[in-house]
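Pasting a structure here, questions to come.
Yeah, one chain of the complex is gone here, protein chain that is, but the others are all in their spots.
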Amino acid sequence: MAKRHVTTTVNGEPREFLCEVDQTLLDALRDELGLTGSKEGCGSGDCGACSVMLDGRLVCACLALAVEAEGREVETIEGMAEGERLHPLQRTFLEEAALQCGICTPGFLVAAKALLDRDLDPSETEIRYWLAGNLCRCTGYDKIVRAVQKAAAEMRAEA
Amino acid sequence: MAKVVLPNEVARELAGGLKEVEVEAENYRQLLKALDSRFPGMGDRLRDGVAVAIDGEIFQEPFLELIREDSEVFFLPQIEAG
Amino acid sequence: MSDSASRFKWVGTRPVRPDGLDKVTGRANFGADFTMPGMLVGRIVRSPHAHARIAGIDASAALAVPGVKAVVTAEDFPEIPDGELMVGEGPMNFRDLSCNVMARDKALYDGHAVAAVAATSRAAAEEAVDRIRVDYEVLPHVVDVLEAMEPDAPLLHETMFTEGVEPKPERPSNVASRCEFTLGDLDSGFAAADVVVEGEYVTEAVHQGYIEPHAAVASVGEDGQCTVWCSSQGQFMVRAYCAKLLGMENSQIRVTPSEIGGGFGGKTTIYVEPVALALSRKAGRPVKIVMDRDEVFRATGPTSSAHVKVRVGATRDGKITAGDAELRFQAGAFSGSHVQLGCMCGFAPYDIDNVRTVGYDVVVNRPKCAAYRAPGAPMAAFGVESALDDLAEKLGMDPLELRLANAAREGTKAAYGPKFREIGYAETVEAALSHEHYRAKLGPNQGRGVASGFWFNIGGQTSAALHINEDGTAVVVDPNPDIGGSRASMAIMAAEVLGIDYDRVRPIVPDTSSVPYSDMTGGSRVTFSVGMAVVEAGQKVIEELRNRAAKIWDVDPDGVVWENGEARPASSNVGEFEPLSLTALAESSAKTGGPISGQATINARGVGPGFGTHVCDVEVDPETGGVTVLRYTAVQDVGRAIHPSYVEGQLQGGAVQGIGWALNEEYVYSEAGTLENPGFLDYRVPVASDLPMIDTVLVEVPNPRHPYGVRGVGEVPIVPPLAAVANAIYHACGTRMNHLPASPPRLLAALDAAKLPEAAD
Partner (left out) sequence: MRSVRYEAPATVEEAVALLSDAGGEAKPLAGGTDLIVQMRARMISPGVIVDVKNIPDLLEVRAQDGGFRVGAAVPGAVLGENEAVVAMWPGVVEAFELIGSTQIQGRASLGGNLCNASPAADSTPAMIAAGVTCEIAGPGGRREAPVEDIVTSPGKTSLGNGEFVVSFYLPPRPARTGDAYLRFIPRTEMDIAVVGAGVCVTLDEGGTCTAARVGLGAVAPTPLLVAEAADALVGTRLDDDAMANLAAAASAACNPIDDKRGTITYRTKVAGVLARRAAGIASERARSN
């Protein structure tokens, strides 16, 4: 079975890779491009640990085929900081202790950024529902929600 | 004499149902020896895999812990990690 | 909150964790993130049957698949005699462990590993898995704990004769053991009671639900030297267990811990690690095995389902005179449920003269149970704390006042025997009573529940080292996988003892060859025990630093003190010297005797037990049985919080796991004994929108036998929620949920059976 050649953009950089037709985008990111920040917690779209942006939409990378990335733009956790400068969410997650084991953290950050990119003033309920597809087993979500609220407040103040 | 409370099963099997015994010992190893000489087999039975509470403090792997004249010693299952 | 601020520079502060940056940028390496050149993909063949004799395994078709390099079965693992061996931190039956890792003769549950393959790609490995022919002779099965105890139940192990009963049974059974704990005289205790309540309480099996599946990479060299890179709660445990299962010596195996994506007790044992080693040994190449989520649910560490009977008696004025409980815990396919610990924990918060608890450890055709946060305690507490809620109602007492009136205190004889030393249980009840939450108004269909919980906490064998770098910065070598921020706590304690800045201390978690043995991360032992070792190592470093300063000043070491991170003359009698900073001493270390380092190896003593009290408000939808958690407050005696944010996080996370256990999480088995819900879709852990903020109150009753007053904090918070939620449901709708989870179908059926709350009143 011949592999497919895919040309895509990942975190703003042109990237190419070879993949099986039925390989997921998550496996291609991790195994072909070495971007292991996106995690596989379930492989069925139920945990959100593999959250990435595909052409500006938040998706589970385990539920997209790698071949679908052809000609499209993918953003992952590895592209969230601008060089040395952390995204406000990355900083507030650290300040608010919004992670314990850290396995779900990349997915939460990518998902939370997608929320703040469209709404800088979400209510607690909106944050909780937006992030309902991201499972965290350690924190009970409290500090994650607070970190998102804090980042939003800071970004509102900057805006 | 330190007061020693045996586990129910050990008391039944090796001490004729006697649950509490008094033992003269300065440390845990001596205590175990004393128990073994009074109830043959008890030393082996209590050597591994049991924890002991001496005056309220639990020791998972007791060996030379000091026993006082008025100490209370309880045998317990080892506490597992979660 | 405490006096920490005034007495300590770092203890009690909330700095950013040292490993944080890697975790928010995606750089941190977890179990599945490691690769080696030439690595093969390993996959495991699993039994589709709950109980079956394995008549034969034919791997020839699998080996013919292009790219397949090795197949292993139980024959590739040495047969280990039955019986327990002391390894590391406790007794372990390695025959059971081996048979759980790879079925020998019989498959004992749906998902039980029966063979494994290694191939050059996942596709080839999966193709090979499909082509392995296993000849199963399907046997009758049993998955329910009470059914398994019946005399005519399908028997899992012909060699299992119940331990702990006299006379010794003549016939084998599924009851591995019976245990009993007694205090005082139960009959006279109940005779003295004016009021007696009793009930039967059932909980379903739940999974730890860590988000990271088990993963390991193993490489076996031609000389028999092995390396393993994996996610676990203890690299030394992995090394010792793998060595035993493969007939190796510990020195042959080097285990490097990855970052660990959650464990909660579920990663205190091994599954894929020895299989990867066996495959690598056979294939001559590194092998990586990463479980899929369904494998995690079908074949790894759930906790017991449990059946608990409780009877409690009290006088009219609310003094509990007797407590009696019988616990039947399902252990999975091999003995070893945590029923003994459940027996000890249920009544532990209370001062009761007459107590009896009896436990049964029962095997069934389900995956072998693993520890889960305060193993055994939540099910026991669900029974006792529900019964106490009934008791309070019968007595017309506030449920927290009832608990306070009977609270165990320093000197109280614990229900499991010994006297408590310094504890802070009553303080947690008082804090809950005085919390604004406890007085907040409730609306229709809303109710408030309270419950308490206890956990022993443990110490254990521990090592740590503190290396002073040439520039005066420091490395803390912390031998325990960091599951929830412990590196931050170690850096805080190291900075505190050395008197230097937190940012100048860098903690690392090393492999098994780089630091002496340490027990696992678990049982709420790490901050306590490793912290103690770090402090001791720090004191050794300080002693050395004083020696070095004494050499430089040409004075007696006794004339040098260490204060605020500097060596100073103890008094003006010693002489007039400018203080020497750690940096200065480190930079001159070549002249004064070489590198500066301290190491401590201890068996940590002086553990302080933990208690918590939770308050929960729920609303019940009487037409659908849906339950909404409106508000939740977790109060706990934490000794002293080294990094309060991560202590709060333990309380919040534990509470939410308990809420999941109470409301929607459960293992569902089909008639055929196969697991119906091996995924996060139908195994329903709480999601963010299910929950309110989880308020925490950190009560600090310091543990006087720890240099900074630490008690373990991680286990206790999962103990109270089951009953706190069930009690809240009862007060919302008048229906007592004796069977958890109180999932909507189960709750609606109970509501309908009670003919709506109005009729029940």
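In this document, chain identifiers A, B and C correspond to the written order of the chains, with residue numbering beginning at 1 in each.
Quick note on the criterion: contacts are C-beta pairs under 8 Å (C-beta built on N, C-alpha and C of every residue); 3 or more make two chains touch, one makes a residue touch a chain.
Just so you know, these numbers come straight off a predicted model, no measurement behind them.
Trainee: Considering the complete complex, which visible chains touch the unshown chain?
Mentor: Missing chain, whole complex, touching shown chains: A, C.
Trainee: With the missing chain put back, one of A:Thr8, A:Ser51 or A:Thr76 would touch it. Which one?
Mentor: A:Ser51
Trainee: What residue numbers in chain A mark contact with the hidden partner chain?
Mentor: Against the missing chain, chain A presents residues 1, 4, 21-22, 24, 43-46, 48, 51, 54, 57-60, 62-65, 67-68, 70, 111, 114-115, 129-134.
Trainee: Which chain C residues touch the hidden chain?
Mentor: Its contact residues with the unshown chain are 65, 123-124, 126-127, 294, 623-626, 663-664, 668, 676-677, 680-682, 684, 686-687, 689-690, 743-745, 748-749, 752.
FYI, only the chains that are shown with their structure count from here on.
Trainee: Measure off the straight-line distance from the CA centroid of chain A to the CA centroid of chain B, and report it in whole Å.
Mentor: So the centre of chain A lies 55 Å away from the centre of chain B.
Trainee: Could you list the positions in chain C whose residues touch two or more of the other chains?
Mentor: 264, in rising order.
Trainee: Spell out the part of chain B that touches chain C in their complex, as residue ranges.
Mentor: Per the touch definition, chain B meets chain C at residues 5, 8-9, 12-13, 19, 48-49, 53, 55-61, 72, 74, 76-82.
Trainee: Show me the residue ranges of chain C that touch chain A in the complex, using the header's touch definition.
Mentor: 14, 16-17, 19-21, 23-30, 32-33, 123, 208-213, 259-264, 290, 292-293, 483-485, 643, 645-646, 648-649, 652-657, 679-681, 685-689, 691, 693-694
Trainee: Which residues of chain A touch chain C once you look at their complex with the stated criterion?
Mentor: 20, 30, 35-44, 46-47, 49, 76-78, 80-81, 86, 90, 93-97, 99-106, 109, 124-125, 127-129, 131-146
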